[in-house]
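Take this structure, written in structure tokens, and hold onto it; I'll ask about it next.
For this depiction, one protein chain was excluded, whereas all remaining protein chains were kept in their positions.
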Amino acid sequence: MANLALEVGRTLQPEAVMFWILAPIAVAAALGMLFVKKAVHSALLLAWVMITLAIFYIAQDALFLGIVQVVVYTGAVMMLFLFILMLVGVDSSDSLVENIRGQRPASIVAAIGLGGLIISLISRATLGVETVGLQDANSAGNVQALAQALFTQYVWAFEVISALLITAALGAMVLAHSTSTKSRTAQRDQSIARFRGASLATAAGLPGSGVYARHNAVDVPALLPDGSPAPTSVSATLDARGDMLSSKPFELEAKEVEED
Amino acid sequence: MVTSSNLVFLIALPLFSAGLLLLLGRIADKWGHIFATLISASVFVIGLIEFFAMQGRDGEARAATQKIFEWISVGSFHVDASLLLDQLSICFVLLISGVGTLIHIYSIAYMSHDHDRRRFFAYLNLFIAAMLLLVLGDSYLNLYVGWEGVGLASYLLIGFWNQKPAYATAAKKAFVANRVGDVGLSLAIMIAFTQFGTVTFAGVKESASGASAGALTAIGAMLLLAAAGKSAQFPLQSWLGDAMAGPTPVSALIHAATMVTAGVYLITRSNFIFDASPTAQLMVVCVGAITLLFGALIGTAKDDIKKALAASTMSQIGYMILATGLGPVGYAFAIMHLLTHGFFKAGMFLGAGSVMHGMNDEVNMRRYGAIGKVMPITAATFGLGYLAILGVPPFAGFYSKDKIIETAFNAGGTEGILLGGATLLGAAITAFYMTRVIVLTFTGTKRWDENAHPHESPFLMWAPMAVLAVGSVASGFLLSSGSALVNWLQPVVNEHHEHHAEEFLPPMVVSAMALAVVALGVAFAVLKYRTVPIVAPENVSAFTKAARKDLYQDSFNEAVFMRPGQKLTSGLVRTDNKVIDGLVRMVGWVIQTCASSLRIIQNGYVRSYALIMVFGVLALVTAVWMVTL
Partner (left out) sequence: MDISNYIYLSALLFTIGAIGVVVRRNAIVVFMCVELMLNAANLAFVTFSRVHGNLDGQVASFFTMVVAACEVVVGLAIIVTIYRSRRSASVDDASLLKR
């Protein structure tokens, strides 16, 4: 790095090796998030980036944050993402065809501009201090030191943020909660509806599907006493799917009956 | 000068009654007319009490005042709402309330079939209140309130049957013409205030002697304009003929006996201004002389009985105005003619109303004829009024009109001869057109519509006519015997006891001349109207055509004022639509155009907004980058 670079000191060799292995992978994964079609893949790539970051945290003497990153972020938050993805439809792949005119070129310009400018700025920035390192600060242990800071200096912010968390939880419940507009139909209501219906033919309930020795018969209509098939005995879904079979092979032949 | 606490009731009573009848609405339909009449009568009684109280006092102390409240007090400008009842005012108070009461009584019968009779009586009482305020106000500003009030009452009553568009238009015409005069009055008040710092009669009178001739002439001219508007004098006379659209009692009360004479009152009341400005006086006599001939000429051609009488009113007020222009001597005669005219013209108008009442509201005299036989009382009262207006001795007009003619001659020099000639000519034409009215209406052959069944009017209608007829017979003699009215008014209008030293002609000669021309006019009319075609002949002289059209005054007004005014208005409307509205619309258009081009940015996509935010960050970072370079 040039003289004007952020003069913050250098790291030990092992950390450099780790960085140069993990950092490109993290960047590649982040870039991959932009290009993969499926949201699930994006989520997995993000999880990977987060784990990389967790390793970086630990490498930089932020043990607690690294663990939290893995447990809370990668563990809880990303699982939440995946839950929602499942809820919305894990198969729903994102069409990558842009439909806002000029959005993509403008985005590329913004990306190069923003990235270039920030990196250029960082390269020109000076902090004026040598890297201190956290050996002193973490002397009593990272978690203890952090707890010390959180519950003394930052206790007010801590309380506020806890209130925020509770509020967010409540808000999410309110948002996600849906009240059904009508009460669920109970057995009693169904029974009443059947007797109030136009025809009393089905008042006793629909007939069960046909039960035959050669077939499990859920998709085969039952036969009525006169020998004709009863399509209502098969679930409407199967019928709509086209999976309803014919009951013809199972009908008794009339002549045989007469001969008996 | 004494203080009287009764004066306010003269105005408050009818005002209260008007408000009550208007506010109560239909509830008061049953008794409203009787209530209003009683109020009017009680006003007359109060007037009489004040009159007798006044007679009990000596000359200078006869006037009575009452301060009602302090009206305006701004810096050095103070106006009290206070009333002044002096010898001049009491004449008007008695005339207004007396004739007013008679006409109230008459209207009970005349308007009995009108379902809005209560409203009519409310307006009549409103008029009485306003007119009394006009004559009782002790300052020009108080007078102005009454002046506007009678204008309003006149407007409401002319347009009383405003369901007919022509009548509503007539009311508007009267209102607008009056407004021109009102502007004159307000200007006069403003000039008086700037010049004298006060608007009370007493204050202006005090300051007038030391004022510049120009200011006095300006005030006088503006007052004359006001008088011309209210009293239908040239050049603002055109509204009076159309004002006959109102019910006949209104024509009798407002447009013959009282309101139209307000101009005469105004000039007489302002005698100190006119006496100090010969130029203004000259203007007054000119207007009076022109109008008296103008009105008389119009009267010769009108077939509508009310319009003929209206033209006559215009002409007779011309006499009065002329008299007021003749200086201190003339005022008393103007007022005397005003009073006598109030009796005989109101009587004749009521007579005309009576005829119309019997003839299904027919007003065309060519459809009358021989009504005297079926309506003897109406004919008799009308005839007495006729003799009075002609100036036949010993009827009222003889005493008042001949005095005016005489005074006009006595003005001296060429002016005297011209004015005297004009008044004599006016008397001759008056004789002609009044005879024409009599001949066409009461004598000759029947020219009625088949549906007409003329009959004598009920008692309530002929009784007031009879009372007024008595007035037309006796009032002249009573008022002039021993110069009663002249002496009575002297403290107000002629403090210095002026009179013309030399007489141009002896009174007997003037009377003889007047009688001679009257006889000529009568004879000519009788000869000319031996036969009367039912439809007015078309092939008449240009002069008759002009007179039928009110001597083209309406056409002149329309061409000179109305059409350019309409053009100006429509031009302004166009300017408003195109320029002003155009500007406003352009602002809207600019905003709309900007908005619709900026709207494209708002495509509703969250990602676009996010990108814009990213560019914002980019701009920010760029700025930091530049700064730290």
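Just a few scattered comments:
Letters are used for the chains, namely A and B, taken in the order the chains are written, and counting of residues starts over at 1 for each.
Following the convention adopted for this analysis, contacts are C-beta pairs under 8 Å (C-beta built on N, C-alpha and C of every residue); 3 or more make two chains touch, one makes a residue touch a chain.
Values in this document were obtained by computation on a predicted structure and should not be read as measured data.
Although it is left out of the displayed model, the omitted chain contacts the following shown chains in the full complex: A, B. Taking the complete complex into account, residues 1, 5-6, 8-11, 15-16, 19-20, 23, 26-27, 30-31, 33-34, 39, 42-43, 46, 49-50, 53, 56-57, 60-62, 64-65, 68-69, 72-73, 76-77, 80-81, 84-85, 87-89, 92, 94-95, 98-100, 103-104, 107, 110-111, 114-115, 118-119, 122, 127, 129, 131-134, 136-138, 145-146, 149-150, 153-154, 157, 161, 164-165, 167-169, 171-173, 175-176, 178 of chain A touch the chain not shown.
Interface residues of chain B with the unshown chain, by the touch rule above, are 602-607, 610-611, 614, 617.
Keep this in mind: only the chains that are shown with their structure count from here on.
Averaged Cα coordinates give chain A a centre that lies 96 Å from the centre of chain B. Those residues of chain B that touch chain A in the complex are listed here as 603, 605, 607-608, 611, 614-615, 617-618, 621-622, 624-625, 628. Within the complex, the chain A residues that touch chain B are 100, 103, 106-107, 110, 113-114, 117-118, 120-121, 124-125.
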